[in-house]
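To keep things clear, I will list the structure first and then write my remarks on it.
Complex shown without one protein chain; remaining protein chains in place.
Moving on, here comes chain A:
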Amino acid sequence: MLKPTNISTYLKGVSQVVSNQVNTGKQIAILPTKTVVQIPFAGTSPVALSKALPNGNVNITSGPAATSQVRWAHTDITVPDWSNYRRDSVKSPDVKSSGTEDSRKNFSYLMAGALGVTSAYATKSVVTQFVSSMSATADVLALAKIEIKLSDIPAGKSVTFKWRGKPLFIRHRTDAEIQAEQSVPVSSLRDPQHDNERVKDPKWLVVLGVCTHLGCVPINNAGDFGGYYCPCHGSHYDASGRIRKGPAPLNLEVPEYSFPSDDLLIVG
């Protein structure tokens, strides 16, 4: 039975938060089946409005040649804000950017230049560090050279040193020996080399004591030519270290050496 107090609940169009046990049977809300957004026409200007009015003759053109593309305006795309990346001096829209152009350019160029130089120096030091790690160590370099005090070697005497694991012959030649070697005709030699090509100072002959035949150590002041004689197979070298007789094909090797002073010889 309907009581008068209950009738009003049937007439209400609102939903009930707290149920009063009366089923009103109303739908709370009706959602549209599809969303349609229609933007009503709004004239932009009298001229535009006037131009938009047809004069009555209306026709429709379609076909492959008629433009049929459709462009939608996507209003949900936000335009990115680049303010964080811009200089303070050009942020204001009221200020001419040409006024601060010089100072901005100076700053840019200075920063670019300074950073360029710094990075070039840093690169150089890093590269140097890695490259120098590949070169010989200090102890190896120390063994690579030998210093010889020449005043200890009397004239006409040949002294043997150990240099880089090999015998090294230093010969203080006499004037007669020099004269003899200078006058040897080059064409008669097996390995043609003039004496001047083999010595920097004619008084001093510096050669490696390794026979060019099979690597034996020749004997000083021996052989047919007064120079060196290899006892293994009988190669004769003269006082310029040149091969004169025997099986060896080449002259004794002359290493790198220099005379920093009159009394000092450095080999290597």
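The definition used in the following text is that contacts are C-beta pairs under 8 Å (C-beta built on N, C-alpha and C of every residue); 3 or more make two chains touch, one makes a residue touch a chain; residues count from 1.
By definition in this document, contacts and distances are computed from a predicted model.
Visitor: Hey, which one's the missing chain according to UniProt: "Cytochrome b-c1 complex subunit 2, mitochondrial", "Vacuolar fusion protein MON1 homolog", "Cell division cycle protein 20 like protein" or "rRNA (Cytosine-C5-)-methyltransferase nop2"?
Guide: Not shown, but named in UniProt as "Cytochrome b-c1 complex subunit 2, mitochondrial".
Visitor: Touching the left-out chain: which of A:L53, A:I77 or A:M134?
Guide: Residue touching the absent chain, from the options given: A:L53.
Visitor: Need a quick check: the contact residues on chain A for the chain that isn't drawn.
Guide: Residues 38, 40-43, 46-47, 49-66, 68, 70 of chain A touch the chain absent from view.
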